[in-house]
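Input: one structure, supplied below.
Complex shown without one protein chain; remaining protein chains in place.
So, chain A:
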(Lines give C-alpha, C1' and ligand atoms only; values in the text may rest on other atoms or scores of the structure.)
Protein backbone atom coordinates (compact mmCIF):
# COMPACT_ATOMS: atom_id res chain seq x y z
CA UNK A 1 0.00 0.00 0.00
CA UNK A 2 2.84 2.35 0.89
CA UNK A 3 4.49 1.34 -2.30
CA UNK A 4 1.42 2.45 -4.13
CA UNK A 5 1.37 5.85 -2.43
CA UNK A 6 5.04 6.31 -3.19
CA UNK A 7 4.63 5.53 -6.85
CA UNK A 8 1.53 7.69 -6.98
CA UNK A 9 3.50 10.45 -5.35
CA UNK A 10 6.30 10.08 -7.86
CA UNK A 11 3.81 10.18 -10.72
CA UNK A 12 2.04 13.29 -9.49
CA UNK A 13 5.34 15.05 -8.92
CA UNK A 14 6.63 13.97 -12.28
CA UNK A 15 3.58 15.38 -14.02
CA UNK A 16 3.63 18.59 -12.00
CA UNK A 17 7.25 19.41 -12.75
CA UNK A 18 7.44 21.66 -15.81
CA UNK A 19 10.11 21.45 -18.47
CA UNK A 20 13.68 22.10 -17.40
CA UNK A 21 14.16 25.72 -16.46
CA UNK A 22 17.43 27.55 -16.60
CA UNK A 23 17.84 28.78 -13.04
CA UNK A 24 15.81 27.08 -10.34
CA UNK A 25 15.34 29.07 -7.14
CA UNK A 26 13.60 27.39 -4.21
CA UNK A 27 11.52 28.97 -1.48
CA UNK A 28 9.59 27.70 1.51
CA UNK A 29 7.55 30.32 3.37
CA UNK A 30 4.62 30.24 5.80
CA UNK A 31 1.85 31.31 3.44
CA UNK A 32 -0.75 29.81 5.77
CA UNK A 33 -0.82 29.13 9.49
CA UNK A 34 -0.12 31.41 12.43
CA UNK A 35 2.71 33.24 10.62
CA UNK A 36 0.73 33.79 7.42
CA UNK A 37 0.66 37.57 7.87
CA UNK A 38 4.43 37.38 7.36
CA UNK A 39 4.56 34.58 4.83
CA UNK A 40 1.71 35.65 2.58
CA UNK A 41 3.28 38.98 1.47
CA UNK A 42 6.60 37.14 1.15
CA UNK A 43 5.15 34.58 -1.25
CA UNK A 44 3.32 37.24 -3.27
CA UNK A 45 6.49 39.32 -3.48
CA UNK A 46 8.61 36.41 -4.70
CA UNK A 47 6.11 35.50 -7.42
CA UNK A 48 5.77 39.11 -8.48
CA UNK A 49 9.50 39.78 -8.66
CA UNK A 50 10.34 36.58 -10.50
CA UNK A 51 7.77 37.52 -13.13
CA UNK A 52 9.25 41.00 -13.32
CA UNK A 53 12.82 39.72 -13.65
CA UNK A 54 11.86 37.18 -16.32
CA UNK A 55 9.91 39.79 -18.27
CA UNK A 56 13.06 41.92 -18.27
CA UNK A 57 15.08 39.05 -19.76
CA UNK A 58 16.08 37.11 -16.64
CA UNK A 59 19.58 36.88 -15.17
CA UNK A 60 22.59 36.43 -17.43
CA UNK A 61 20.12 35.79 -20.21
CA UNK A 62 18.53 32.86 -18.40
CA UNK A 63 15.04 32.76 -16.94
CA UNK A 64 14.36 32.09 -13.27
CA UNK A 65 11.97 29.38 -12.19
CA UNK A 66 10.58 29.74 -8.68
CA UNK A 67 9.73 26.55 -6.78
CA UNK A 68 7.60 27.77 -3.90
CA UNK A 69 6.27 25.66 -1.01
CA UNK A 70 4.04 26.62 1.90
CA UNK A 71 5.28 25.14 5.19
CA UNK A 72 2.39 26.53 7.25
CA UNK A 73 4.88 27.74 9.87
CA UNK A 74 5.71 24.17 10.93
CA UNK A 75 9.49 23.70 11.32
CA UNK A 76 9.23 19.98 10.61
CA UNK A 77 7.44 20.62 7.32
CA UNK A 78 9.89 23.38 6.47
CA UNK A 79 12.72 20.92 6.86
CA UNK A 80 10.96 18.39 4.64
CA UNK A 81 10.38 21.01 1.95
CA UNK A 82 13.99 22.13 2.20
CA UNK A 83 15.06 18.51 1.64
CA UNK A 84 12.68 18.33 -1.30
CA UNK A 85 14.04 21.55 -2.82
CA UNK A 86 17.59 20.30 -2.56
CA UNK A 87 17.20 16.61 -3.39
CA UNK A 88 14.23 16.52 -5.71
CA UNK A 89 13.87 19.95 -7.32
CA UNK A 90 17.63 20.49 -7.35
CA UNK A 91 17.47 24.25 -6.83
CA UNK A 92 20.58 26.39 -6.75
CA UNK A 93 19.55 28.49 -3.76
CA UNK A 94 16.75 28.66 -1.21
CA UNK A 95 14.89 31.69 0.12
CA UNK A 96 12.59 31.35 3.06
CA UNK A 97 12.11 30.32 6.56
CA UNK A 98 9.50 32.93 7.47
CA UNK A 99 9.91 32.33 11.20
CA UNK A 100 13.02 31.74 13.26
CA UNK A 101 11.81 28.21 14.01
CA UNK A 102 11.41 27.22 10.35
CA UNK A 103 14.70 28.90 9.41
CA UNK A 104 16.64 27.04 12.08
CA UNK A 105 15.08 23.77 10.91
CA UNK A 106 16.09 24.46 7.29
CA UNK A 107 19.69 25.47 8.02
CA UNK A 108 21.15 21.97 8.70
CA UNK A 109 19.72 20.63 5.40
CA UNK A 110 21.21 23.40 3.27
CA UNK A 111 24.53 23.54 5.11
CA UNK A 112 24.85 19.79 4.50
CA UNK A 113 24.01 20.19 0.82
CA UNK A 114 26.17 23.32 0.50
CA UNK A 115 23.39 25.35 -1.10
CA UNK A 116 23.05 29.04 -0.27
CA UNK A 117 20.11 29.93 1.98
CA UNK A 118 18.70 33.42 2.59
CA UNK A 119 16.44 33.48 5.64
CA UNK A 120 13.57 35.93 6.13
CA UNK A 121 13.43 35.61 9.92
CA UNK A 122 14.55 38.00 12.63
CA UNK A 123 16.58 36.16 15.26
CA UNK A 124 20.29 36.79 15.52
CA UNK A 125 20.99 33.04 16.01
CA UNK A 126 20.50 32.51 12.28
CA UNK A 127 23.69 34.37 11.36
CA UNK A 128 25.56 34.34 14.66
CA UNK A 129 27.70 32.24 14.66
CA UNK A 130 28.19 32.72 10.91
CA UNK A 131 27.50 29.57 8.88
CA UNK A 132 29.09 29.43 5.43
CA UNK A 133 25.87 29.06 3.41
CA UNK A 134 23.33 30.91 5.57
CA UNK A 135 22.41 34.55 5.08
CA UNK A 136 19.45 36.69 6.11
CA UNK A 137 17.75 39.95 5.17
CA UNK A 138 15.74 41.30 8.15
CA UNK A 139 17.62 43.30 10.76
CA UNK A 140 18.04 41.52 14.07
CA UNK A 141 16.00 42.25 17.17
CA UNK A 142 19.20 43.42 18.81
CA UNK A 143 19.50 46.20 16.21
CA UNK A 144 15.93 47.32 16.89
CA UNK A 145 16.72 47.43 20.62
CA UNK A 146 19.86 49.46 19.92
CA UNK A 147 17.93 51.90 17.74
CA UNK A 148 15.29 52.39 20.43
CA UNK A 149 17.85 52.77 23.23
CA UNK A 150 19.78 55.33 21.17
CA UNK A 151 16.61 57.38 20.85
CA UNK A 152 15.85 57.02 24.56
CA UNK A 153 19.37 58.08 25.47
CA UNK A 154 19.15 61.11 23.18
CA UNK A 155 15.94 62.10 24.98
CA UNK A 156 17.51 61.61 28.40
CA UNK A 157 15.40 58.60 29.48
CA UNK A 158 17.56 56.39 31.71
CA UNK A 159 14.95 54.45 33.68
CA UNK A 160 12.43 52.44 31.68
CA UNK A 161 9.69 49.86 32.06
CA UNK A 162 9.46 46.79 29.83
CA UNK A 163 6.27 44.96 28.86
CA UNK A 164 6.79 42.14 26.37
CA UNK A 165 4.75 39.43 24.71
CA UNK A 166 5.69 35.82 25.54
CA UNK A 167 5.44 34.79 21.87
CA UNK A 168 8.61 33.97 19.91
CA UNK A 169 9.15 37.51 18.72
CA UNK A 170 8.47 39.22 22.05
CA UNK A 171 10.51 36.76 24.08
CA UNK A 172 13.49 36.92 21.72
CA UNK A 173 13.48 40.70 21.52
CA UNK A 174 13.11 41.06 25.30
CA UNK A 175 16.19 38.87 25.75
CA UNK A 176 18.21 40.84 23.20
CA UNK A 177 17.16 44.19 24.70
CA UNK A 178 18.06 43.13 28.23
CA UNK A 179 21.49 41.99 27.01
CA UNK A 180 22.47 45.38 25.61
CA UNK A 181 20.43 47.82 27.71
CA UNK A 182 23.28 48.47 30.19
CA UNK A 183 25.56 49.62 27.35
CA UNK A 184 23.32 52.65 26.96
CA UNK A 185 23.30 53.53 30.65
CA UNK A 186 19.61 52.64 30.83
CA UNK A 187 18.08 50.77 33.74
CA UNK A 188 15.02 48.49 33.47
CA UNK A 189 12.86 49.10 36.54
CA UNK A 190 9.87 46.96 35.55
CA UNK A 191 9.82 43.81 33.42
CA UNK A 192 6.27 42.60 32.71
CA UNK A 193 5.05 39.97 30.20
CA UNK A 194 1.72 38.98 28.66
CA UNK A 195 0.52 35.95 26.67
CA UNK A 196 0.11 36.18 22.90
CA UNK A 197 -3.68 35.86 23.10
CA UNK A 198 -4.33 38.01 26.19
CA UNK A 199 -7.09 40.55 25.68
CA UNK A 200 -6.23 42.98 28.45
CA UNK A 201 -2.86 44.22 29.71
CA UNK A 202 -4.21 46.71 32.29
CA UNK A 203 -2.78 44.85 35.34
CA UNK A 204 0.76 44.79 33.95
CA UNK A 205 0.54 48.43 32.89
CA UNK A 206 -0.84 49.42 36.31
CA UNK A 207 2.25 47.82 37.87
CA UNK A 208 4.46 49.83 35.57
CA UNK A 209 2.53 53.03 36.25
CA UNK A 210 2.89 52.42 39.97
CA UNK A 211 6.69 52.10 39.85
CA UNK A 212 8.44 55.34 40.78
CA UNK A 213 11.00 56.87 38.49
CA UNK A 214 10.11 55.20 35.16
CA UNK A 215 10.61 57.68 32.32
CA UNK A 216 9.58 55.61 29.28
CA UNK A 217 8.02 52.25 28.43
CA UNK A 218 9.11 49.74 25.76
CA UNK A 219 6.82 47.03 24.38
CA UNK A 220 8.58 44.30 22.39
CA UNK A 221 5.74 42.39 20.78
CA UNK A 222 3.99 41.18 17.72
CA UNK A 223 0.48 40.93 16.33
CA UNK A 224 -2.47 42.16 18.36
CA UNK A 225 -0.71 42.36 21.78
CA UNK A 226 1.06 45.69 21.23
CA UNK A 227 -2.17 47.24 19.90
CA UNK A 228 -3.97 46.25 23.11
CA UNK A 229 -1.06 47.53 25.19
CA UNK A 230 -1.25 50.84 23.34
CA UNK A 231 -4.99 51.13 23.92
CA UNK A 232 -4.76 50.19 27.62
CA UNK A 233 -1.82 52.57 27.95
CA UNK A 234 -3.97 55.46 26.75
CA UNK A 235 -6.94 54.40 28.91
CA UNK A 236 -4.78 54.31 32.03
CA UNK A 237 -3.27 57.68 31.10
CA UNK A 238 0.22 56.44 31.97
CA UNK A 239 1.51 59.67 30.48
CA UNK A 240 5.04 58.43 29.66
CA UNK A 241 6.56 58.07 26.18
CA UNK A 242 5.71 54.63 24.71
CA UNK A 243 8.08 52.77 22.38
CA UNK A 244 6.88 49.90 20.21
CA UNK A 245 9.08 47.51 18.24
CA UNK A 246 9.65 47.02 14.51
CA UNK A 247 7.33 44.01 14.84
CA UNK A 248 4.30 46.27 14.55
CA UNK A 249 5.69 48.70 12.00
CA UNK A 250 2.64 48.65 9.74
CA UNK A 251 -0.42 50.75 9.02
CA UNK A 252 -2.49 47.89 10.42
CA UNK A 253 -1.09 48.59 13.87
CA UNK A 254 -2.38 52.18 13.89
CA UNK A 255 -5.77 50.93 12.75
CA UNK A 256 -5.87 48.24 15.46
CA UNK A 257 -4.72 50.50 18.29
CA UNK A 258 -6.75 53.51 17.14
CA UNK A 259 -5.11 56.68 15.92
CA UNK A 260 -5.91 58.51 19.15
CA UNK A 261 -4.32 55.95 21.46
CA UNK A 262 -1.35 55.50 19.14
CA UNK A 263 -0.58 59.23 18.94
CA UNK A 264 3.03 59.89 19.89
CA UNK A 265 4.08 56.20 19.92
CA UNK A 266 7.63 55.77 18.62
CA UNK A 267 9.06 52.75 16.87
CA UNK A 268 11.93 51.77 14.58
CA UNK A 269 10.66 51.04 11.06
CA UNK A 270 12.04 50.53 7.60
CA UNK A 271 12.11 53.03 4.77
CA UNK A 272 9.40 50.99 3.02
CA UNK A 273 6.79 52.07 5.56
CA UNK A 274 7.40 55.75 4.87
CA UNK A 275 8.26 55.55 1.18
CA UNK A 276 6.32 58.73 0.40
CA UNK A 277 7.98 60.72 3.19
CA UNK A 278 11.57 60.00 2.16
CA UNK A 279 13.52 63.00 0.85
CA UNK A 280 14.51 62.93 -2.84
CA UNK A 281 18.14 62.51 -1.84
CA UNK A 282 17.48 59.30 0.09
CA UNK A 283 19.33 56.38 -1.55
CA UNK A 284 16.49 53.96 -0.72
CA UNK A 285 13.74 56.12 -2.15
CA UNK A 286 13.80 54.73 -5.69
CA UNK A 287 13.92 51.09 -4.58
CA UNK A 288 11.14 51.26 -1.99
CA UNK A 289 8.84 53.33 -4.19
CA UNK A 290 9.25 50.95 -7.11
CA UNK A 291 8.55 47.89 -4.94
CA UNK A 292 5.63 49.53 -3.14
CA UNK A 293 3.96 50.59 -6.40
CA UNK A 294 4.47 47.22 -8.06
CA UNK A 295 3.24 45.24 -5.05
CA UNK A 296 0.19 47.37 -4.45
CA UNK A 297 -0.72 47.35 -8.12
CA UNK A 298 -0.41 43.57 -8.41
CA UNK A 299 -2.10 42.56 -5.17
CA UNK A 300 -4.36 45.50 -4.30
CA UNK A 301 -3.08 45.25 -0.72
CA UNK A 302 -0.83 47.67 1.18
CA UNK A 303 2.85 46.76 1.09
CA UNK A 304 4.37 45.30 4.27
CA UNK A 305 7.85 45.22 5.75
CA UNK A 306 7.80 41.41 5.61
CA UNK A 307 7.27 41.29 1.87
CA UNK A 308 10.22 43.67 1.74
CA UNK A 309 12.42 41.01 3.36
CA UNK A 310 11.60 38.62 0.52
CA UNK A 311 12.19 41.41 -2.01
CA UNK A 312 15.67 42.01 -0.62
CA UNK A 313 16.48 38.29 -0.48
CA UNK A 314 15.65 37.78 -4.14
CA UNK A 315 17.48 40.97 -5.16
CA UNK A 316 20.60 39.86 -3.27
CA UNK A 317 20.40 36.45 -4.90
CA UNK A 318 19.86 37.74 -8.42
CA UNK A 319 22.63 40.29 -7.96
CA UNK A 320 24.94 37.49 -6.79
CA UNK A 321 24.05 35.21 -9.72
CA UNK A 322 24.71 37.97 -12.23
CA UNK A 323 28.05 38.88 -10.61
CA UNK A 324 29.08 35.24 -10.34
CA UNK A 325 28.18 34.79 -14.00
CA UNK A 326 27.15 31.23 -13.23
CA UNK A 327 24.39 29.34 -11.47
CA UNK A 328 26.74 27.11 -9.48
CA UNK A 329 25.74 27.11 -5.79
CA UNK A 330 29.33 27.56 -4.61
CA UNK A 331 29.93 30.51 -6.94
CA UNK A 332 26.61 32.07 -5.87
CA UNK A 333 27.53 31.63 -2.21
CA UNK A 334 30.83 33.45 -2.71
CA UNK A 335 29.07 36.21 -4.63
CA UNK A 336 26.39 36.68 -1.94
CA UNK A 337 29.11 37.04 0.67
CA UNK A 338 30.73 39.71 -1.51
CA UNK A 339 27.48 41.72 -1.85
CA UNK A 340 28.37 45.36 -1.47
CA UNK A 341 26.27 48.51 -1.43
CA UNK A 342 23.11 46.78 -2.62
CA UNK A 343 20.15 49.03 -1.84
CA UNK A 344 17.17 47.07 -0.57
CA UNK A 345 13.93 47.92 1.22
CA UNK A 346 15.42 47.27 4.67
CA UNK A 347 18.66 49.16 4.07
CA UNK A 348 21.91 49.11 2.17
CA UNK A 349 23.44 45.63 2.26
CA UNK A 350 27.20 45.09 2.45
CA UNK A 351 28.14 41.57 3.49
CA UNK A 352 31.46 40.02 4.48
CA UNK A 353 32.80 36.68 5.66
CA UNK A 354 32.01 37.74 9.25
CA UNK A 355 28.69 39.47 8.53
CA UNK A 356 25.99 37.52 6.69
CA UNK A 357 23.34 40.19 7.31
CA UNK A 358 25.16 43.27 6.08
CA UNK A 359 22.90 45.92 7.60
CA UNK A 360 23.75 48.57 10.16
CA UNK A 361 21.59 50.76 12.40
CA UNK A 362 21.04 53.29 9.61
CA UNK A 363 18.70 50.70 8.08
CA UNK A 364 16.14 51.64 10.74
CA UNK A 365 14.27 54.94 10.75
CA UNK A 366 12.88 56.21 14.05
CA UNK A 367 9.21 56.84 13.39
CA UNK A 368 6.53 58.56 15.40
CA UNK A 369 2.80 58.16 14.90
CA UNK A 370 1.15 61.51 14.29
CA UNK A 371 -2.51 62.04 13.40
CA UNK A 372 -2.88 58.39 12.39
CA UNK A 373 0.13 58.55 10.07
CA UNK A 374 3.91 58.27 10.27
CA UNK A 375 6.54 60.93 10.84
CA UNK A 376 10.29 60.41 10.55
CA UNK A 377 12.15 61.65 13.64
CA UNK A 378 15.93 61.54 13.31
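The rule is simple: a contact is a pair of C-beta atoms (placed from the backbone, for glycine too) under 8 Å apart; a residue touches a chain by one contact, two chains touch by 3 or more; residues count from 1.
Throughout what follows, contacts and distances are computed from a predicted model.
For the chain that does not appear here, its UniProt entry gives the protein name "Branched-chain amino acid ABC transporter permease", which is one of "Branched-chain amino acid ABC transporter permease", "NADH-quinone oxidoreductase subunit N", "HTH gntR-type domain-containing protein" or "4Fe-4S ferredoxin-type domain-containing protein". One of A:72, A:116, A:138 or A:329 touches the chain omitted from the figure, and that residue is A:72. Remark: the omitted chain is touched by one listed residue; of A:138, A:168, A:241 or A:347 this is A:168. Between the chain not shown and the residues A:32, A:202 or A:299, the one that touches is A:32. In the full complex, chain A makes contact with the omitted chain through residues 1-3, 5-10, 12-14, 31-32, 69-70, 72, 74-77, 79-81, 83-84, 86-88, 99-101, 104-105, 107-108, 112, 123, 125, 166-168, 171-172, 175.
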